[in-house]
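Take a look at this one; I'll ask things after.
Only one protein chain is missing from this complex, and each of the others stays in its spot.
What follows is chain A.
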Amino acid sequence: MTAFNRRDFLKAAAAAGALSLTACATPGSGKPIARVVVIGGGYGGATAAKYLRLWAPEIEVVLVERNPAFVSCPLSNLVLGGSRTIEDLTTGYDALVKRYGVKLVRDTATAVDPDKRQVRLANGDPLAYDRLIVSPGIEFLYDDIPGLAGADAQARVLHAWKAGPQTVALRKQLEAIRDGGVYALHIPKAPYRCPPGPYERAAQVAFYFKQHKPRSKVLILDSNPDITSKKGLFLKAWNERYPGIVEYRPNSELIDVDARTLTAKLVSGDVKADVLNVVPPQRAGDIAKQAGLITANNRWAGIDWLTTESLAVKGIHVLGDATLSAPGMPKSGFMANNHAKIAADAVIALLTGRAVNPSPIIANTCYSFVSDTDVVHVASVHKYDAEKKTLVAVQGAGGLSSAANELEGKYAHAWAKNIWADALL
């Protein structure tokens, strides 16, 4: 049955009102009623694939992912600090396949044809879909930094803002520098993936320096006029735990980078470092751009927060960091996992003729490690506002830790274990 025929069948069945889906919905057997393709197996895509199968085993789910395993960005700064390895943050996709019957296609989605409802792949045959979920994460805007145009420059000046080989490579650079050396971290203007992440990274590198290279410096070059997340908590951690190591410089807008000399060319002048770590400005991942899903500032995909359906292309849902964030919503793995649940529920509703939930409620907690054990959090609850037609942060809910503490360090690790299981196991 082609995608087109399946759609027509569903439409006709829904119109007749006589379709008992339960009757033909024995898990693991019978013909699927529809096929959903999910592009990207990160926090958003993996969760969407699992929850679709959990809630609607009568729907076939195909997950397209180019990497052999999931590597978590949250906690990856601990690899730089030395208290975790990249293996600790890695989870395979086997359980999604074996336990939930997700069909995994190890490939790269290169194009979407929304008229034919097809996803084209770098290697395999095109995949037909009834609904498509795009969860591509971010792509870096190197165009804004001419000195980082080539692969050699990018291998010398790392971003380490996608967990994996870059994280390990940055740790090696930190291990190689002399005591008394300077690690400079450049932060792009908001919005970017993981608002508190750069400040946590500064603390983690300082944690490593304090033990092994106490004369070294962590220089934070922030394009923003101020610390964008957990300001008081990070300032306190840097000042009390790493005095003389961490220095924060706001309004450090980047003009260019000299990768050979490891120099950040800032509006305020040049800064030379021993390890230069530039987190470039970001946009939605390539497939979102190719599929015409970008609606805001040439960077982000606007969506209907009731369904996560694209505002630009019908039948395609977008999740996670690639979306134009709703007000007060951070680009976080937690949020992507929560977007995925709205998406799974809405996709099932749309494919089965059920009404879409008119009042989604989702939440966020971001933990940041200021040492190997101590953690600070920021939390928020997001509810759909029918008048504003978007999710809004609930006033009076959410908030910050009162101070960094070890109990939340334990909860942060427990959170990671649970969200990885919730998405992948």
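Here, a residue touches a chain if its C-beta (ideal position, glycine included) is under 8 Å from a C-beta of that chain, and two chains touch if they have at least 3 such contacts; residues count from 1.
We take it that contacts and distances are computed from a predicted model.
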Q) Out of "Sarcosine oxidase subunit alpha family protein", "C-type cytochrome", "FeS cluster assembly protein SufD" or "TRAP transporter small permease protein", what name does the UniProt record list for the absent chain? A) "C-type cytochrome"
Q. Among A:L141, A:A190 or A:L425, which one is in touch with the chain left out?
A. A:L425
Q. Looking at A:A49, A:A264 or A:I342, which residue reaches the missing chain?
A. A:I342
**Q.** Touch residues of chain A, complete complex, unshown partner
**A.** 14, 21-22, 25, 50-51, 54-58, 334, 337-338, 341-342, 344-345, 348-349, 352-355, 357, 359-363, 365, 377, 379-381, 383, 394, 396-399, 401, 405, 407-408, 410-411, 413-415, 417-422, 425
